[in-house]
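Below is the structure I would like to discuss, written out as structure tokens.
Only a portion of the chains appears, each positioned as in the full assembly.
Going by the order they are written in, the chains are A, B and C; count residues from 1 in each one.
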Amino acid sequence: MSGSEQDPGNGRPRLEAHLVVERPRFRLDVELAADAGQVIALLGPNGAGKTTALRALAGLTPLSGGHITLDGRALNSVPVERRPIGVVFQDYLLFPHLSALDNVAFGPRCQGASKHEARRTAGAWLERVGLAEHAAARPRQLSGGQAQRVALARALAVEPRLLLLDEPLAALDAHTRLEIRSRLRRHLGDFDGATILVTHDPLDAMVLADHLVVIENGAVVQQGPPAEVARRPRTDYVARLVGLNLYRGAADEQQVTVGDVIFSVTERIHGPVFIAFPPSAVALFRTRPDGTPRNLWQAAIEGIERHGDNVRVHLEGPIAAAADITPAAVADLDLTAGQQVWAAVKATETHAYPA
Amino acid sequence: GSDEPGTTASASPAASSAASSSALTVFAAASLTETFTELGKTFEAANPGVKVTFNFGSSATLAQQITQGAPADVFAAASPATMKTVTDASMAAAPTTFVRNKLEIAVPPDNPAKVDELKDLADAKVKVALCAEQVPCGAAAIKALDAAGLKVTPVTLEQDVKATLTKVELGEVDAALVYKTDVLSAGGKVTGIDFPEADKAINDYPIAPLSKAPAPDLAKKFVDLVLSQQGKDVLVKAGFEAA
Amino acid sequence: MLLAVLGMAFLVLPLAGLLVRAPWSTMPERLAEPQVLEALRLSLVTATIATAVCLVLGVPLAWLLARVSFPGRRLVRALVTIPLVLPPVVGGVALLLVLGRRGLIGQWLESAFGFSLPFTTAGVVVAEAFVAMPFLVISVEGALRAADLRYEEAAATLGASRWVVFRRVTMPLIAPGIVAGAVLCWARALGEFGATITFAGNFPGRTQTMPLAVYLALETEPDAAIVLSLLLLLVSVAILAGLRDRWVTSA
């Protein structure tokens, strides 16, 4: 709007949006900003409003308030088809009457390419997502993962300035996922527009995004660089996402009180803090171990499940926690649900930071 | 609308006749289809180069078309009432009655209800079809029944005489009052029974050249043909009564 | 299943009645009459053109009714059914009142272009299109409403304008509905009688379509009417059986 922003030139965000959408029983109100070439991952639990935010950016869901500015231009009143966007939908929405190739060629055609040109572009994109041989298949003849890759190619083929991806990798198998993820990264690297990526997979978020925005219940609860978010989760959801136990407590010089439990920490810190540690840092004992009473509490086993090569034990007690231990340890300790155990955490494995 | 004759050479049949005076358009009641088609051929033979085009339909429809400016030269109606709507609209003057049509009782060949005379129709067990009072044959039927002092409750009041006849042909009703011409044209599929009261219920067929006729001369000639002895012969042969 | 067969029987049995009654011996000569073939040709041509006209005008109208919200939409939607409910003869009169030489618009057409619709082949097309269009509009609107809007959204994000979305996404998705509507429309136009005879008259070779020929035949020789009807049926059933599956499955 106003050409005279504080920060002129290079730092000027490509995308700046304040999205407000009102629904019965739901309200979305988030601010998003993305610099040129940046990838923002939008994370959040089911029903947090991620898809709604994406739809609002695309112009498919009208804003109840706020604004969207892309490259300095207000997008609010630009109709969907004139927004320079590419969207991958959560359920693909491939046109059932067109072949995979024509699905991908649809966008270029709309941008004025000749039929032949558009098909060549589309062919190249299908190639890139590894589906060249399925070019002639109708969406119904594609497996779920193949369909999603076509959807990805379709969105990328319009060379958008703002790329909106709603779980672009969710239906891909581990191998393809790895491949497509790297390719997507490479493409996003070349890409000088902004990207908003909705995903549930923390790994996708970590690998692909420069900046994470976590929303819950329609509001942003945490944001920052992936490593920062991973190290310092601020909500239970984020903590579970990055695989940490998280508590809120009061710190007083290398000692944090969480309810009845006192933790020793390595940081010198005061006031309200978060304290986080990985499940693998939790050791379990059948009887109270000797030593300082710190970082130690008594808990009941709520459940046990296999978790990769290890076993994850869910603990109830003064604080709820997860502990990862080896199957051998489970056998040694003869753990069963409901049993009382002692849990301990090494001070060096905890991490405390201001709340 | 009559101020520019001949501007629409190809738009309508009547317009083209206006241009050359070699085409004649006759709007005639559907019951005249056969007789008028024959007369048309006669007319074409007598007037080389002239093409006669017929528009057969229900008299009421034709009257509507004429009052809405249809390019017709001659109108031959199946009832004075429909002709009147045309004359009321000043689209024709001085219609002439050219034939009349008399009612008969029509019964299926096997005559299941054993109908012999008009009063048999008053029997409640006899299924009777009449024309609706709005159409000429219905008006005539009412006149006939009134004259005979009979009260008949029909099962249906048909929209035209052909529909009435069809009901008899298919045996749906035991008897119906229709025109003699219709009984005749049905061949052996129905049997006609004359009855004396029919004389009180005769329907006139009027014909008139139209005032805005694109081909007034030919129109007059055609009306003359219909009224001539030659025309009468054709019509009488089909069961009409000479006017 | 039983009901379906019953429904089928209900529709097809009367045909059996006609077939039983048909005068097979004189059939060939009756069909050989040039007027018959002319009427048949005219029927097919006008019904097809009328269907094309209905597609061009009716599909956008259906789209408007299904996709664009405007005040009075309910009323407009109901008004679309007018030609269905109006007895066709009255429809013909109405057309005369508007498009006739003395009609609201016809008057002006005639003075401006020296062009008059009634009693011409074009008039037949107009009458047929008027009567048949609601079938198309209502079928297509139903199909549009049943279609999944999200595909249209997806197309819009790919830069497709409303028109392109409509042409390249919506239309193919609802093709079965459009085909159904077009079939109804064509068949209705083919069988149209009342509005045609009233608005366009009954001139052999120019405006006399098969149903009009049937009407006249009913006046003179009912058996001939049955023959003509059977011919009309045979041809239309053959055309529909030949074309429809191809359209429907290619959709």
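Assume contacts are C-beta pairs under 8 Å (C-beta built on N, C-alpha and C of every residue); 3 or more make two chains touch, one makes a residue touch a chain.
Here the structure is a predicted model, which is why all the values come from computation and not from measurement.
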Total chain copies in the file, per protein type: A x2, B x1, C x2
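The definition used in the following text is that only the chains that are shown with their structure count from here on.
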Relative to chain A, chain with the most remote C-alpha centre: B
Centre-most chain, if every chain is reduced to its averaged C-alpha atoms: C
CA centroid of chain B to CA centroid of chain C, Å: 31
Length of the line joining the C-alpha centres of chain A and chain C, rounded to whole Å: 56
Cα-centroid distance, chain A relative to chain B, in whole angstrom: 86
Chain C, residues touching no fewer than two other chains: none
Partner chain C, residues of chain B touching it in the complex: 1, 4, 7-8, 11-15, 30-31, 33-34, 53-57, 61, 64-65, 68-71, 162, 166, 169, 185-186
Touching residues on chain A, where the partner in the complex is chain C: 58-60, 79-83, 85-87, 89, 93, 95-98, 106-107, 110-111, 154-155, 158
Complex interface listing, chain C residues touching chain B: 89, 92-93, 96-97, 100-103, 107, 110, 114-116, 118-120, 197-198, 201-204, 206, 215-216, 218-222
